[in-house]
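Left out: one protein chain. Kept in place: all the others.
First chain written, first letter: the chains are A, B and C, and each begins at residue 1.
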Amino acid sequence: MSVRGAGVTMGGMRALTRAGAALLVAVCLPVVGCAGSGAGGDDGAEPYRIGAVLSLTGSYAGLGIPEKKAIDLEVARINEAGGINGREIEVIYEDDATDAAKAQAAAVRLIDEEGVLAIIGASGTGQTMAMRSDAERAGVPIISMAGGSVITDDFSEWVFQTPWPNRIVVPFVLKQMAAAGHTRVALISDTGGYGVDGRDYVLAHAEEAGVTLVADQTYNAGDTDMSSQMTKIRAADPDAVLIWAAGKEAAIIARNARQLNMEQPLYGGSGIARQEFIDGAAEAAEGVRLGTGRILVPEAFGEGTEAYNVATDFIARYEAEYGAKPDIFAGHAYDAIGLIADALGRIDGDVTSEALRDALEQTNGWIGIDGTFTYSANDHNGLTEDEMVLYIIDGGTWRLDD
Amino acid sequence: MIFLSVRGLTRRFGGLTAVDAVSFDVHEGSIKAVIGPNGAGKSTLFNLITGFDRADEGSVMFDGASLVGRRPDAIVRAGLARTFQNTELFEDLTALDNVRIAADLGHPGGFLRSAIRFRLAPGERDGAARAVHLLRLAGIDGFADTPARDLPHGTRRLLEIARALATAPRLMLLDEPAAGLNGAETRTLIDALYRIRDEGVTLVVVEHDMGLVMEVAEEIVVLDRGAKIAEGPPLLIQKDRAVIEAYLGEECGDDGC
Amino acid sequence: MDAAEFFQYVIAGLKSGSIYALVALGFTVVYGATGIINFAQGEFFMLGGVLAVWFHSLGLPLPVAGIAAVAATALLGVVFERVALRRQRSANPLVLVIITIGASMVIKSLARHLFGPDELSLQEFTPGPSIDVAGAAVERQALWVWGLTIVAVLVLAWLYRRTKLGRAMRACSISHDAARLMGIDTARVVMVSFGIAAALGALGGFAVTPLTQTSWDAGAAIGVKGFAAAILGGLGNPVATVIGGLVLGLLESLSVAFLSSTYKDAISLLVLLVVLFVRPQGLFGKARRGKV
Partner (left out) sequence: MSGVKGSRTLMTPHLALIAAAVAVAAVPLLTPDRYVLKVLVYVGVNVIVIAGLALLFGHAGQISMGHAAFVGIGAYTSAYLVKTLGAPWLVGAIAATMLAAAGGLVLALPALRLRGHYLAMATLGFNEIMYVVFREARAVTGGNDGLGGIPYPEVAGLRIDTPVGVYLLVWGVALLTLLLVTNILRSRPGRAMRALHATENGALACGIDTVGLKIRTFALSAALAGLAGALYAHGVGFISPTTFGLDQSVIYVAIVVVGGAGSLAGPVLAAVALTLLPYADALVPGLTKETIAVMQDWEADIYGLAMIAVVIFAPAGIGGLLRRASARRAGEVRG
């Protein structure tokens, strides 16, 4: 009897021993894992180490993959040309799997373990924001390729941004709509970061641009049909519909509008400046107007200008290497690595993260794909509405709207 | 003294009246049997009394308090325990732990109290000891460390009785305790039933084994198609015309006469 | 709101709803045969679309590409059951559920490796302007979606009621042991069920891709909707399941019409929770008898 009594408790003890063993494994495994890693010696010929946190998997994989391609292409070109100040550039990639916590851990690893000078990334707004506090702590500049306005609106002296945020694109598109006489505007936006950010700017700038919002609908990523929302919009009888969305749902919206026999012109921004939108919406894409940068039709830069040459050169090299034209995300990445290379070349003396940040802030008139960048101590986006052009989709491709 | 009083208990499932205005009393310290052909409503009756099912009409009084509308666990805590026709044991746990869980009822131990402490409560240690004692009372203490799923059929029934006993009941409802038992096992069961009764637990037994019923029951209630058709001591029930017809009817149904 | 506009919302709801229904049918078929929820069901939907695009890009005509995609996905369902699930049949059902969760991760990721991270498009089966039905515009492709849903339900109903296999499936849904006693090869029934479920999901994916495009990650969101629809329908017979899907689609569409598009998912789920609270077995599920 007494033995049995003890047996009950013994079982419990074993359970605890096992829990203890589990914990031991937990704490010992990584320790073993990390012994031996660490920064290498310092040598004059050591390459400049730059980190890149990209969404190579997860829902933003479509952004991260072209971004990586563009960075690879540019780094190879720079290094073949002898590097910068005689030193090559080495990029250490991290995949954040479109996850904020992973992005942050990746940033920590790049900073503390790889000792990078700067970080390119992330692909997404949330991931960028997650990396911020560690970048600030360590004093390492970040150049984000995400379009969220919050990235540079909520200012940090360590965070830069290459794409045109909604702060720039939304007012531009609204003004274009007003100029075309579409003053009664209906908005449909996604509930993800891009759509919500865009919607905020539409609400804030509609009046100033001279348009009235007559409908304001949203949808969620993954929705398969937006005809309810479009029916609602149709009932509001707008002059034009503004689609502020990224991803495949934008194409569904265009289709739904056509299916509902809506005659109103459709407008959009950078989010629909993708070939996949045209493919997905097919005929419904015809006549859709969108405001974004000039990369889609390089002639927009003005043939013979330096910007035109930069863009066509990049497009040609990218196409030769990967067999497809670069999209806007590749352009964001081209600018990110290019801005860093430019800043590195301008540093006199010790190349440190802080010196790099200062040099980035002094960027003045650097010509990239997203535009001509002029950063300053209080502007870390460096672009203006002047970089925007209005396209119309015609015959399955973009052309400048006249 | 009337310990359990059932009055006009009725339960309908759709168009079927499974239990139809059944009334009977159980005296303290007695053994009462409920018999009837298959589908007579015996198990449903037990479920109604023990709170596992809700009656449409009628009342159940136990030791002066109404059981109507009370939850099954509250009824157990009030001193009325039960077993199931298809045993409901904790299959992965040992026989000892099966009983011990029911024995836990006797002592305190909420979440907070359990979480923040380094010693077992005295009651919990006693619980283990009491569980062993109850297994011995049921004659199955040799199986204490065997998981319930590995126990022989007869032992499972006895274990369920031991578990019900661990809740310190004053009245126990046993649903076909002898089903599937062999002769020797039935003998063990009968002995156990007497011992339990002698410890002051009143018993109500649903049973098909007429030998057992006639031997242990002081009074018998006979159900047919949900209604009570007879009640009385075994000798009278054996001669009751309605009872004989009910059972003969059943046999005819099965064998095609 | 005039009648035509209201009808337009109803059309929209029925369109989403029938997509949910096709996915939900896959859940119900597997549930009936095995008693588990197959978390890879959404991935079958994704594969139907993605594979159809791929076959079509290889030069197969659209209908052939569609049939090939459905067949290939069905085959994958069967193989998945044989390789990953069969030997575990006796195990805890939870183990099977976890295998389906792991499989959904792998299928999704493999699809990205094979077909890339971007959206893929497919042309409409019968291109053309939408059709006017009582003042509401109905897309031609939506007619295909409905038509295929109806065909799928009829075939399923015929299978369940009129064929030996269907009777075996129904027997399995009641009790595997009983089915075995009746001489039914339960292992085969389960395998076939996975094939049918995969085919149903793939059919939905194929029918919808011309409307929505598809991509490697299209399965997860639709999987949740399909599960919700299946639960709403009570995880029982095909007709109830389809009604569950349509009700869910209508709930969403009418939320947009009368309440808010931002909260439509929350609203429809809230309604689902209330329904479950009132009827724990779903709208059409059979209540368990009060027997202990």
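Keep in mind that, in the parts below, a contact is a pair of C-beta atoms (placed from the backbone, for glycine too) under 8 Å apart; a residue touches a chain by one contact, two chains touch by 3 or more.
Keep in mind that this is a model prediction, so the values were computed, not measured.
Partners of the chain left out, restricted to shown chains and counted across the full complex, are A, B, C. Within the whole complex, the absent chain has one touching residue among A:Ala97, A:Ile120, A:Val288 or A:Ile328, and that is A:Ala97. In the complete complex, the hidden chain is touched by one of B:Phe3, B:Phe52 or B:Phe143, namely B:Phe52.
In the complete complex, the hidden chain is touched by one of B:Asp73, B:Asp191 or B:Glu245, namely B:Asp73. Within the complete assembly, residues 1-3, 5-6, 9-10, 12-37, 56-57, 93-95, 97-102, 104-105, 108-109, 112-113, 125-126, 129-130, 132-134, 148, 150, 154, 191-193, 196-197 of chain A touch the chain that is not shown. The missing chain lies against chain B, touching residues 50, 52, 71-74, 76-77, 81-84, 88-93, 97, 100-102, 104-105, 107, 109-111, 114-121, 124-125, 128-129, 163-164, 166-167. Mapped onto chain C, the interface with the missing chain covers residues 31, 37, 39, 84, 87-88, 91-92, 94-95, 97-99, 101-106, 108-110, 113, 220, 224, 227-228, 231, 235, 262-263, 265-266, 269-270, 272-273, 276-277, 280-282, 292.
One rule holds for everything that comes next: only the chains that are shown with their structure count from here on.
One simple way to say how far apart two chains are is to compare their mean CA positions; for chain B and chain C this gives 47 Å. Chain A contributes residues 57, 59, 61-62, 65, 191, 217-225, 227-229, 231-232, 235, 247-248, 251-252, 255, 258-261, 276, 279-280, 282-283 to its touches with chain C in the complex. Interface of chain C with chain A (complex): residues 1, 5, 8-9, 11-13, 15-16, 19, 109, 112, 117-119, 121, 123-124, 127, 129-130, 137, 139, 208, 211-215, 217-218, 220-222, 252-253, 256-257, 261-262, 264-265.
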